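Missing here: one protein chain of the complex. Every other protein chain is in place.
Up next is chain A:
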């Protein structure tokens, strides 16, 4: 019996042997502090977020998908979009592909896009022009090969007018019937 006990103790020591023990790998440091049920705490969080939005507590920002790129925008930002894009100067547009929206205290993360109607990002097209002249110079040594091309890309400048979050987090989206 003594031998068994000694063996068990040895095994236990393997599992609990300080920082290098095996169990330490599986026990995480983070454990729930509150004893509230999960659903209750979620409701609290949502209510808190909604009240924060209503109070207009801080500046909003959003990550918007535009022309294959992701832009982090807040009120008053300027964006330069390159390439052909139909909207013309003075046009007011709404940017609908919102991947993420946030304030100082919380973030709404879309999967992949935040539900329509929840976040409202509006922008004005300020300028549509051409970039500076970019030089494409190619040369291969000792091969009698040299090319020089010049090109100017189309550039559209956008002013972000507003990033607004509707205070209806956790409500059913409009596009679902």
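To be clear about the criterion, contacts are C-beta pairs under 8 Å (C-beta built on N, C-alpha and C of every residue); 3 or more make two chains touch, one makes a residue touch a chain; residues count from 1.
In this text, contacts and distances are computed from a predicted model.
Trainee: The complex lacks one chain in this depiction; which UniProt name from "Translation initiation factor eIF2B subunit alpha", "Rab GDP dissociation inhibitor", "Large ribosomal subunit protein mL43" or "Ubiquitin-conjugating enzyme E2 1" does that chain carry?
Mentor: Its record in UniProt gives the absent chain the protein name "Large ribosomal subunit protein mL43".
Trainee: With respect to the chain omitted from the figure, which of A:42, A:58 or A:170 is a touching residue?
Mentor: Hidden-chain contact among the options goes to A:58.
Trainee: Footprint of the hidden chain on chain A, which residues?
Mentor: Answer for chain A: residues 3-4, 6-8, 10-11, 14, 18-20, 22, 24-30, 58-61, 71-74, 76-80, 82, 88-90, 102-104, 107, 124-135, 137, 155, 157, 159, 161 touch the chain left out.
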